[in-house]
Every structure is written in C-alpha cells, then in structure tokens.
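A single protein chain has been removed from this complex, and every other one stays in its place.
Letters A, B and C mark the chains as written, and numbering starts fresh at 1 in each.
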Amino acid sequence: MSYPWSEDVITVERGPEPGGVGGAYRVLGETLRGLKTVFKQALSKPVTIEYPEEKTPVYPRFRGRHKLHRFEDTGLEKCVGCSLCAAACPAGCIRVVAAENTPDHQVSAGERYAAVYEINLTRCIFCGYCEIACPFDAITMGVDYELADYTRSDLIFTKEMLLADPIDKTPLRAEGE
Amino acid sequence: MTPEHGNGRTLRARDPVAADHLAGAPEQAATPVPSVPAGWDRSADLTKPPATIPDPAQVEVPEDLRREIEEHMAKYPDRRSAALPALAAAQRVHGWCSPEAIAQVAAVMRVTPAYLSSVVTFYDMLNSEPVGRHYVYVCTSVSCHLRNAQALADAMKAALEPGDDINVREFECLGACDMAPMCDVDGRYIGPVDPSEAPDVIAAVREGRTPLPGRGLGDDGFHLPWEQES
Amino acid sequence: MADQTRVLLDDIDEPGLHTIEVYERLGGYQALRKALTTMEPDEIVAELQASGLRGRGGAGFSMGQKASFMPKGTMDKYLCCNADESEPGTFKDRLLMQKNPHRLIEGIVIAAVAAGANRAFIYIRGEYVLQADILNAAVAEARARGYVGANILGSGHDVDLVVHRGAGAYICGEETALLDSLEGKRGNPRLKPPFPANQGLFRGPTLINNVETLSNVPIVIAKGAEWFKQRGTEKSTGTKVVSVSGNVQRPGNYEIELGIPAREIVYGLAGGPPPGRKVKCWFPGGSSAPVLLEEDLDRPYSFESMAEAGSMLGSGAIIVVDDSVPIVSLALRVARFYRHESCGKCVPCREGTNWTVKMLERIDRGEATPMDIEILDQVQQNIMGNCLCVLGDSMAMPVRSMIAKFKDEFIAHNERAREAADRLAVGAGLSSEPVDAAA
Partner (left out) sequence: MPKPEPKLITFEIDGREVQAPEGMMLVDAARLGDVEIPFFCYEPKLGAPVGACRMCLVEIEGMPKLQTSCSTPVKDGMVVSTTSERVKQAQNAVVEFLLVNHPLDCPVCDKGGECPLQDISYGWGAGRSRFIEPKRHFEKPVALSPLIAIDRERCILCYRCVRFSQEIAEDYQLVFLERGDHTFVGTHDGHPYVAPFSGNIVELCPVGALTSQAYRFRARPWDIEDAGSICTLCPSQCNVKYTTRDDTRVLRVLARDNQGVDDGWLCDKGRFGYQAIHAPERVTQPLVRDGGALRPVSWERALSEAARALARAGGRSAAIVGGQATNEEGFLVQHLMREVLGSPHVDSRPSGVLDPAQARALARPDLTAAVPDIEWAGAVLVLDTELVDEMPILDLRVRKGVRRNGVRLVVATSRPSSLDPNARAVVRFTPGAGEAFLAALGAALGDGRGLDELAGRAGASPEAVRAAADALRDAGPVVVVWGERLSGGERGRQAVARLLDLARTLELAGTEGAGLLEVPRGTNARGLREVGCLPNLAPGLADAAAAGKSAGEIAAAVPEEISALLLVHADPLSSHPDRGAWERALDRAGSVIAFADFLTPGLEEHATVVFPSESEAEKDGTMTHPDGRVQRVRQAIARPPEVLPNWQVLAELCERIGKPAGVVSGPAVFERIVASVPFYEGLTLAELGGKGVRWQERDGAGRVPESTLPEGGLEEPPPLEAADLRLGTAPSLWSGPVVEHSPILRFLLADQRVELSVEDGERLGVSTGDEVAVTVGGASVRGVARLRSDVPPGSVFLVEGTQSENATALTNGRPRAVKVARAAREVTPA
C-alpha cells in the first residue's frame, strides 16, 4: 500500500517579487497601517485590572490547574491509574500509585484505580501532555491560575484536591472576545 | 453501564473499554454475543490442593477398569498412548469423564489429571460434563446438511422427554454421507432417517430396543433404498 | 449409465468377506506370502514406486516414494494406517474396513515390511465402532494364522498391529495430529519439518498411509506394477473409490478409473440431482476442495485435471449441491465445520475460522455491507498459506471459491435478509421508522 507522493505536494502561492514601483507602494501601505495601530493605542485609555478584587478572564483553552473527573452518573473516578500521564509528563511531576478495585471498594470504573495521584505543581510546566495522554479523559487542564502558596509542599496536589472544584471560579472569556 | 448479554451474562462495568464499546454501539446490541465455553470465566478454586499425579494409595479404581487400562498401556511403547482408550473405558464406567473418573485413570496411568482433562476436552466423544449414557449423534455436516439433516436433529431433540438418559447432539461428519440424513445411536449407524421417525428412534433407545431394525449399517441385508438387494 | 471398474471393490459384496476363511478362499494373503518370501523390502518399495500408486487420503503423494524416504537403520520404525476418515463427503474407508478388513491388514503388513517398521497402528476414528470391532476381530484372526506378529510366515519379519480408536476430532486425520493423538495427546498438528518419515510416532521414523492406499498394496504386489499402471491415467494410476453424496439420487461409493469425465460419475453412477433440479456446484474432493460449477463436470476426474480447474481431487469425495441450496447457508455450514474442528493451535486458523463464521452469520442475517464480502474474501486470503497445517486452508479455499463464483448471490442474500429483518422489526414495533415508510 504505497502512498502516492503527489498527495503530499502542497502548492505555495507566492506574492509578487519585491522591488519596482509596486514594491514601494506596498511598503508605504504597510507602514501606514502600522502607524494607525500605534496612534489608536496611544490615544486609548490604559487597561488596569484590580487584581485580586478583579480577575483577568481567561480563554476556555487556557491551561491552568489540572482537574480530575468523575463519571456524572455513577460518581466513579474516571482515572484508572494507568500512569500514562506520568509517562508523558516532560517535567516528571506526576506520581501515580495504582491499586485494585474490589467489589466493596469500587473507586473507578476499571479494574484498577489511582490510590495515589499527585501533581507537583511547582514543577509543572502546563504543557497539557497529561491531558493528551489520558485514554479516559480523566485529567484535563482547568483554567485556574491562582497557584501561589507559602510552602512548596502545599503545592503537591493530591488526588482529593484535584478532584475537588476550586473555591473561586476563574472568569472565562468567550472565544474571540 | 451494565448491558445484559444475550446469554444472560452480565458484563461488569469493570472494563471501561469494553463498556464504552458496547454502550456506544447500540446497533450491535442486537447481534448475538459469542458463545463461550464454561471454563473461560471460571476462577481456580483456591481451597483445593494442586492436582498432581494421584498417589495410587489414595485412589480406589474398580478392578476391571484398572485391568483394562493396564492392558491398553501394554500395547504401546509409551504408556501415555493409552490415554484415549483408557478414558473411553472410564467413560463407559462412569457415564462421563468426571473428575473422579479422570483421577482413577491418572492414578493407573501415572499422569496428572490435567493431562487427561486437556485430552478429554479436545475430543468430541469424550464428555467433560455429565450427559446421558446413551448417545444419539445426528450428523449435520455438509452432505447431510444438503439432505435436510437439521430437521432430523431438531426432531430428535424435540422427541426427548425429561429424565431421558440420552445425549442427543448434532455432530460433525460421521463418515456416512451415503446414508444421509443419518444418526449414530450408541455406535450403530442408521439411515437414511426421516424426521418423522425421530420419536420412534428416541423411544427405542429409551426402552432399550434396537432402533429401526434392519436399517443399521451392520445389520444383515442392510442396503440403501436405491441399491438393488444383492 | 457408466460402469464401475472394480478392482478394490471386486469381491465387496461377497458374504462373509470380513472373515479370514472367505478372504483366503478368494486368494487373500497370497500377496503377503509373495512379498515376504520372494521379495526383499527394497524390491517391494521399488514395485510400489513403479506402480505410480498415489496416496488416496487427500494429498495424492506417491506412496512408494513416501516409503522410500524411510531411513535405513535399526531404530524403532512405525507404520500408521490413517483410518480417521472425517472429511465431509468421504466414506470409502468405512466401506473398505467394514467389508474387507483383511486386505487392509495384508497391505499394512506388506508396507510395514517394506518400510522396515515392526510396529503398525490403525488409527480409526472413534465413531466407527462397527468397523473397529471388525478390524479387531480380523487382526486377531490374522494373528492366529501368523500373518501378524512375530516371524511372519517364517520370513523373520515382525509386524505387530494395534487398532487404536480415536475419539472424535477431524484434525486427527492430519498426519502429524494423528501422531500426537496416537501418542495420547491432544491432536494438534506438529511443525514440519521434521517430517514423519524422519521423526514421527514416538520420535521414530513413521510411514503414514490412508486405508485405501494400503488396501491397494496387495493388488499391486499380487498383480504387478505394470498391471496396475494400465488403469487410470499416466499420472493418476489405478482405480479410485469415489464417494458421491449430497443432492444426488444414488449416493454411494463407486470405483472408477481416474480420468473418466466427472459427469459420468455424478449423472451416470450416482443418478444426478433429484428430478427437476440442476447441479449448482460440486465439491470434487471433499468439503475442503474449492467448488466447481456445472460446466466443470465435463472435465476428466483426475488429480491433474481437478488441479487445473482450480480445485483438487483430495480424498475423491464428490458432494453435489443442487440449485435449491442457498450458497450462504452452504458456506456457513462449511465454515462452521472447520471452526468446530480447528485445533486452535495456530492463530490464522483459530481466529480466521471464527471470524469467517461471524461474518457469514452477519451476511445470513442481513447485517453486512458489500465491503464485508470484500473483507471476507481477504480474510480467506490471509488464512491461506499462513497456517501450521492445511485445516485453515481447507476452509478458506471452498469459502473463497464460493465468494468468487457466487458473489452476486451473497450480496442478494444479505439484501433479502435485511429487508426481512426490517419488516420483522417494524411488525414488532421495534423500529423507529414509521410503519408506512416500510410498507
């Protein structure tokens, strides 16, 4: 099943060659467009956000603090402790220790669950690889960015912390706002 | 999360992949679930001891059976060759290859019961579960299939009554395609058999008579309807 | 109506042929006497080779050549008679063993002496109870007369013969699976090489031949290779017992010379399909042979010609299918047989037969798409040639040939089944579609 090379060829549309009269017009046009932006900003009011009273809204795709999820119907954890997030993590900040579900102690939907799930947020680089690696959508990147604390050890988030909703909701910005 | 399987088995929601697979494919819920042999789901009974070669001192073997197995063992350069005849003999004594029967054969042959279990479950004529002592194998393989063997098999099953000590089963080719549709009653081939004769056959087996006398392969003067009598 | 050429079946209707008295009266055991008292083992092998006798079990390999592969030496050597006749459509060995057991025994002893084997086994399928009893009685008679046992006819040759009953497994007809089964194990085929002629039963060199092949041996020895070669074609010498079954008016065993047109067998000897029916397709060599169509009946019935037609002569079992049979049900029946009989050792056969049955069931229920028929065909291709033994191919070949020759019927069957299922579903109120839309 060979793959025809022709399917991979992408035609690139190029602009006109630089130089000449057309080139000079284009340069002038672009310069004016740039100046327009400069003058507009120079005349606008400065933006000041009164943090922490007021919080910067973030885009929905912002990668903030991680969240672990449960199934809505059964309340079971989605995480099965497969440790793929830990494997994918370039910072090595996730630690998972799995254990086996028993009929009287059913934590997740699979055979196994994460007995320990810790993310060391002081090390996390918020790359989102854990989210991509997760085969069950059990971990996603939330939008919370308020991640300051007095001691480093408090920033090692445990499973319970990651499963819980944050106390303050971070305001969201609509796409394109 | 726990769709019922067609065979009454409940799929536990322990396997998310499996569960999602089924939940997300409603059109497949109608398709029959693969047939599965009983042992697949069975856990080992951890209270039992491991099944090693039984000590002859611990197993009592009927004298006739022991003698027959030993005779079979003597016929071959390797005693294990006697496994099939020995198991067949034990099945004649016990009705099926019960764990007890296997233990007796294992004790005489000095092999592990598992060795014999694996042989028993491989062959169609050795029964690893209790069945009737008499058997009626109805051939439903290609040639018989072409001559409506399925109807005969269904008629045989329908003719069974509760309490019958008869094992009626559809069987793959019995090597008697000229007699199709045919059946094998306790080793006697009879055919061609019309489905309407099924109750008679079953009744004969039940009562210990010879079913359809004269129409068995080894019977005197047996010939197929289209053959001239010689 | 065509005639049979009766060589192997010449005295088959003689009453009491299975007893040694009648057999000897008709000239039995003379070939054995000739072979043991006047010929060296090498001469017997040469004679068999010269006769061109080909194995009648399915593969059609030269019997004499097979015997010549047996190594010389003093190690324990064995001969196995393959009497595990289980290929659907085949029932010739049953007849030979039941009616003329002594000729088989005679052939076995001659072949064993030729191969240098001093232990022989008849592996007979477990279902053949009557035949096994007859054989056992015949062996006892032959032993009492000194044809079997130590120092046969004072020749110094020893051949011990044991009738070993199987217990119901088609795969044990495969020669290496037969060896495993005879050793008391599960009947799983073995890897080849080593071939049985080098390392077979109990790790000793072993010659394995079919009942019909071995029954021919006394004839070859008694009448000579030249006489034998005059029958049949140049490459398929001798006569062949053909089992005809299925939708014909007179199913049965017919002995013919190889090379006569198949139509003569199907229409002439077996009476053709029932009145008003036409031949839809036919298996020329048991259920594992690719099916042929009506027009192929005019081909000569021989090993080469059947191979040329894209099928095979196999064990010489013709199954005739008439036009009342839906091809999907036939394919499913064949596939189910092989799924049931697959030993499960190698992956393509185990999973391939299983998958094929599931796809055919889906077509039968009308749940398939035309792409599925494509996949079904590719799965058969993936099975063929990739398995440990030929069982996988035995399903793939006929199923593939049916797809190739009746593809439209597969598609039509699926369509019809789907429409029927839809109507049923609507009737039961299971479908979301409005009733009038379906009507």
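One rule holds in what follows: a residue touches a chain if its C-beta (ideal position, glycine included) is under 8 Å from a C-beta of that chain, and two chains touch if they have at least 3 such contacts.
Quantities reported herein were computed from a predicted structural model and do not represent experimental measurements.
*Asks:* Can you list the shown chains that the omitted chain is in contact with?
*Replies:* Looking at the complete complex, the unshown chain comes into contact with A, B, C.
*Asks:* Which listed residue, A:Ala86, A:Leu121, A:Met141 or A:Leu162, touches the chain dropped from view?
*Replies:* Checking each option in A:Ala86, A:Leu121, A:Met141 or A:Leu162, the one touching the absent chain turns out to be A:Ala86.
*Asks:* Can you tell me which of C:Met75, C:Ala140, C:Val347 or C:Ala404 touches the chain that was removed from the display?
*Replies:* Touches the omitted chain: C:Val347.
*Asks:* Suppose we count only contacts with the excluded chain; which residues of subunit A make the list?
*Replies:* 80-84, 86-87, 96-100, 110-112, 135-136
*Asks:* So which bits of subunit C touch the chain we can't see?
*Replies:* Given the touch definition above, subunit C has residues 169, 186, 191, 193, 339-348, 350-355, 358-359, 362, 375, 382-383, 385-388 touching the missing chain.
*Asks:* Even though one chain is hidden, which residues of subunit B still touch it in the full complex?
*Replies:* For subunit B, the residues touching the absent chain are 5, 11-12, 14-18, 21-22, 28, 31, 33-34, 36-37, 39-46, 48-52, 55-58, 99, 102, 110-118, 121-122.
Everything that follows uses one rule, which is that only the chains that are shown with their structure count from here on.
*Asks:* I'd like to verify one number: the distance from the centre of subunit A to the centre of subunit B, where each centre is the average of its C-alpha atoms, in whole angstrom.
*Replies:* Centre-to-centre distance between subunit A and subunit B: 61 Å.
*Asks:* Taking the mean of the C-alpha atoms as each chain's centre, how many Å separate subunit B from subunit C?
*Replies:* Centre separation, subunit B to subunit C: 23 Å.
*Asks:* Hey, what residues on subunit B touch two or more of the other chains?
*Replies:* Where subunit B is concerned, no single residue meets two or more other chains.
*Asks:* Going by the contact rule set out above, which residues of subunit C touch subunit B in the complex?
*Replies:* Residues of subunit C touching subunit B: 13, 76, 85-91, 93-94, 98, 119, 125-130, 162, 164-170, 181-187, 202, 243-247, 249-253, 271, 283, 287, 317, 319-322, 325, 329-330, 333-334, 337, 340-341, 343, 358, 362, 365, 367.
*Asks:* What does subunit B use to touch subunit C in their complex?
*Replies:* Those in contact with subunit C are residues 31, 34, 75-78, 80-85, 87-88, 118-119, 122-126, 137, 141-143, 145-147, 171-180, 184, 187-189, 217-218, 224, 226-227, 230.
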